[in-house]
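One structure coming up, written as C-alpha cells, with questions to follow.
Here the complex is missing one protein chain, while the rest keep their positions.
Letters A and B name the chains as they come in the text, with residue numbers starting at 1 for each one.
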Amino acid sequence: MSHGKLIVSLSPHVSSPDHVRRIMLDVVLALLPAALWSVYLFGFQAVRVIFVSVAACVICEYCIQRFLLKVPSSVDDGAAVVTGLLLAFNLPSNIPNWMIVVGGFVAIAIAKMTFGGIGNNPFNPALVGRVFMLISFPVAMTSWPVPLANRGQMIDAVTAATPLSIAKEGLKNGIASDQLMASLPNYWDLLIGQRGGCLGEVSVLLLSLGGLYLLYRKVIQLEIPLAVISSVFIFSGILWMVNPQTNMSPLFHILTGGIFLGAIFMATDMVTSPMTPAGMIIFGIAIGILTVVIRVFGAYPEGMSFAILIMNAFVPLIDRFTKPQKYGKLKHG
Amino acid sequence: MQKKFRIKTFPAGGVHVDECKFSAQRPIESLPLPGVVTTPVLQHFGAAATPIVKAGDRVKTGQVIAQANGFLSVNIHATIAGTVARIDEAMDVSGYKRPVIVINADGEDWVEGVDLSRTLKRKVELSSVEIIKKVQQDGLVGLGGAGFPVHVKLSPVAGKRADVLLINGAECEPYLTCDHRLMVEKGPEILVGVVILMKALNVSRAVIGIEWNKQDAIAHLSALASDFDGIDVVALKACYPQGAEKQLIEALIGKQVPIGGLPIDAGCVVQNIATAFAVYESIQKNKPLVERIVTVAGEDLKKPSNFRVRLGTSMAALIEAAGGLPESTGKIISGGPMMGKALNMLDIPVIKTTSGILVMPQERSKRDPVVNCIRCARCVKHCPLGLEPYLLMNLAEKERFEDAENEVVMNCCECGTCAYVCPAKRPLLDYIRLAKTFITQRRKEKAVK
Partner (left out) sequence: MMQTILLSILLLSAIGVLSGVVLYLVARKFHIVEDPRIDTVQAILPGVNCGGCGYPGCRKFAEACVNSKDLDKLFCPVGGNTCMAQVATALGIEVVERDAMIAVVRCNGSLRNRPRTNKYDGTTWCKIVHNLYAGETGCSFGCLGFGDCVKACKFGAIAVDPETQLPVVDEEKCVACGACVKACPRQLIELRFKGKEGHRIFVCCRNPEKGSVARKNCSVACIGCGKCFKVCEFGAITMGTNLAYIDFKKCTLCQKCVGQCPTGAIHEIHHAKKV
C-alpha cells in the first residue's frame, strides 16, 4: 500500500491486456513478410526507403510534441512507426531521401499533428503523405525499378512501368485487353509478387498473410477488406462483361495496384474508418467503386489512395447513419 | 455429464474476462460469531428503515431492530444477540457515513419461532399474498448486488403479467464463487425457494441460468430439478456480463426489456439464486435475513474462501479469517472487479448486498495512463446494450449532457465492459457516470418545478 494507504477508484478495477502499443506491433508484424519480400526484390534500396521513412515520421512526431507542443512524446505507442512503414510501402525503391522526408513531414505534421495527434485525424496520414508526394513529384513517384535485375541500385536503375500503368496506356491506345495480358506478368506472378511497383504493393500473397494475422489478433475486421476487394472485383467485372476488349479482367484489377495493400492496411486504419460493421461495409463498397471509376475513367492508372481519402471524409456521416442498434428499441412479442 | 447442454448467451456485445475462480472448490465455512456488529439501516434500494431500538436495549438474533419505511423498504434484523451499544453514523460501502445500529454481542439467542433444523421442508403452506408479506417482514432483498426489495418484484403490477421466473445463477464477475458454492451445497433448498417464488408470482415456469464454468452446479441442479414441475436449468456461456439482468433475460427467453421499462414488461421476473435460498429460509424456516455467503479472494491472499457470515461483521474480520491482509495490497473491493466498489478503509460492515471482498495487489491497483481515443470501436462492439461509449465520454467531457441523453446514456447499466476492453485505457465509465449524474440531477430539478 502506498504509505499504508488504500487506493480508491471507480470500477472497473481490471482491464484487458490490450494496448495501443500492442495493436501497432501487430500491424508491424503483419507487414513484415511483405517488407522482407520487398528487400528480396529491390535490395538495399528497400531497406533505405523503409528506414528513412520510419525515421522521418518518428523524429517529426517527437520534435513536434516535445519542442512545439511541450508535452511528453507519445512516439512509444508505435503509431508513427506504422505510418512510416505504410508510407514506405507506397513508394518506389529509387525515390530520393529528401522526398521521403517531405512525405513523412506531410504525413505526420500536417495530416496528423495539426488535427490533435493520434485519434483526431480525419484522413489516413500515410495516404496523405503519399498523395502529396505523387502530386508534387510525379516523375519520381511513377518510375519503378525493375525488380531483381536492378536489386540495390538507385541512380542507374532501369525502370519500367507497373502492369497497371502498362494496361492503362495500352487500353488508351486501343490495344485489346487480351493482347495486353500476353505481355504482362501472369496471374500467378501478380499474386506472389514477381513484378514491379511500390515496395509494399507487389506481393498480394504475403499481404494476405499479414491480413490473416491481423484478423486473428482482432486488429482488423473482415468487413472492410472483403467489401473493398469484392466491390472492385464486381464493379470491374461488370465493366469487363460489357466490353471485354477495352477493359481488363476483374482478377487483373484486384491483383494489381495497391488493392490488397489498401484494403487490408490502409482502409482499415482504425482512426479513419467507420465504427460499426454496417458502416464498414458501406465504406468498403464505396472505396471499391471509386477505385475502379478512377482507374477506368480517370487520368490516373491507380485510384485506391484517392478513393480511400475521399471516403475518409465521409466517415463521420457514415457513422451518424449507421449507429448500432440500441437495446430495448426492438419490438418484441 | 449425462445430459447434453445447449449453451445460450445474449446476442450482442460482452467480453470474456479472466475468471480467476480461485475459491470455486472451497466449501462454505461458517465464521465464528462476531463480537460486535454494525448494521446500516439502508442496505437495500429504497427508503432507509427506521430504528425501533435504542442504546441499552437487549435484542435477540432475528429480532426486528429497524422498521420498513413505506412500500419500497424492508425490515432490518439483529444478526446476533446482545445489547444495542449506540445508534450512530459509520462509514459503509457507499463511501459516506450512514446511520447504523451497533450491537455488542453476548452469545447466540434466537427469537421464538425460528426453525434452525437442517431438514428439507418441501411443502409450501403459505399463500401467494402471505409469501409477499413475509419476505418484506423478513428483510429480503436481492442478494445479487442491487438490493431491490423482493416483495416489490413479487407484487402484482396493474396491467402487466409475468409468465416466467428467471433465476440468476450466472455469477459472471471474476473471483466470486459464493453463488456457485451455494448451488452445489444447498441445491434442494434453492429449488424449494424457486417453487415458493413461482407460487408468489403465480407462474408455472422457472428457468435457472448458470454459466458454463460451473458445470458441477449445472449437473447437480439439473438432476434435482427433474423432481420439480416447471423448473429448467439452462447453461450459459461464460461471457461478461451474462448475469446482468437485461442480458440474462435475452439469453434465457430471447426477449428485450424496452428502454425505460422493467423485466415485467418482457413478461418475466428475475431473482438471484442466493435470494431464492433466502426465500426458502424465510418462508419454510421462519428465519429472517441475518447472514449470507461472502467470497474473499485475491491473488496474494493466503486462503481464498467462501464464508457464511452474519451481516454487520466487519470486513476486516473476514480478511483475517482468509489469512490476513497481504503486504502487497493496493485496493480492497467490495463485490467483483468489474462493478465492485473500492473501499477507503478496512473496517466496513458486510451488508445484504456484499457478495465478495477482493484484495488486489499494488501493481494491479493503479490505472494505466490515458491515451487519445484511437476509434478502434471495441467499446461499441462489446457494449451489451448497443451504446457508443467513446461518443458518450466525448460528450460528457465537453459537458454536452443533453446530447448524451439523446444517445440514451441513461440506458447504461455500468457493467464496465467498455472500459475493460479499451486499448487506450480511457476512463469511459467515469465520464458516463458523470453524464448520468448530471442528467438525473436535472430531471429532479425539473420534477420539482
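One rule holds for everything that comes next: a contact is a pair of C-beta atoms (placed from the backbone, for glycine too) under 8 Å apart; a residue touches a chain by one contact, two chains touch by 3 or more.
Keep in mind that what you see is a predicted model, and the values were worked out from it rather than measured.
Peer 1: Please identify which of the visible chains the hidden chain touches across the whole complex.
Peer 2: Per the touch rule above, the missing chain touches A, B.
Peer 1: Given that one chain is not shown, which residue among B:Lys97, B:Arg122, B:Lys160 or B:Arg442 touches it?
Peer 2: Selected residue, touching the omitted chain: B:Lys97.
Peer 1: Pick from B:Asp109, B:Asp300 or B:Asp430: which residue touches the chain that isn't shown?
Peer 2: B:Asp430
Peer 1: When the complex is taken as a whole, what residues of subunit B touch the one chain not shown?
Peer 2: 89, 91, 94-97, 344-345, 365-367, 427, 430-431, 433-434, 437-438
Peer 1: What residue numbers in subunit A mark contact with the hidden partner chain?
Peer 2: 2, 5-10
Following the convention adopted for this analysis, only the chains that are shown with their structure count from here on.
Peer 1: For the complex, give me every residue of subunit A touching subunit B.
Peer 2: The contact residues of subunit A facing subunit B are 1-2, 6-16, 18-20, 22-23, 74, 77, 79, 116-120, 270-273, 275-276, 323-330, 332.
Peer 1: Where on subunit B does subunit A make contact in their complex?
Peer 2: Subunit B residues touching subunit A: 12, 15, 17-18, 95, 174, 246, 254-261, 266, 329-333, 337-346, 358, 360, 362, 364-368, 371-378, 380, 383-388, 390, 408, 411, 414, 416, 419-425, 427, 429-430, 433.
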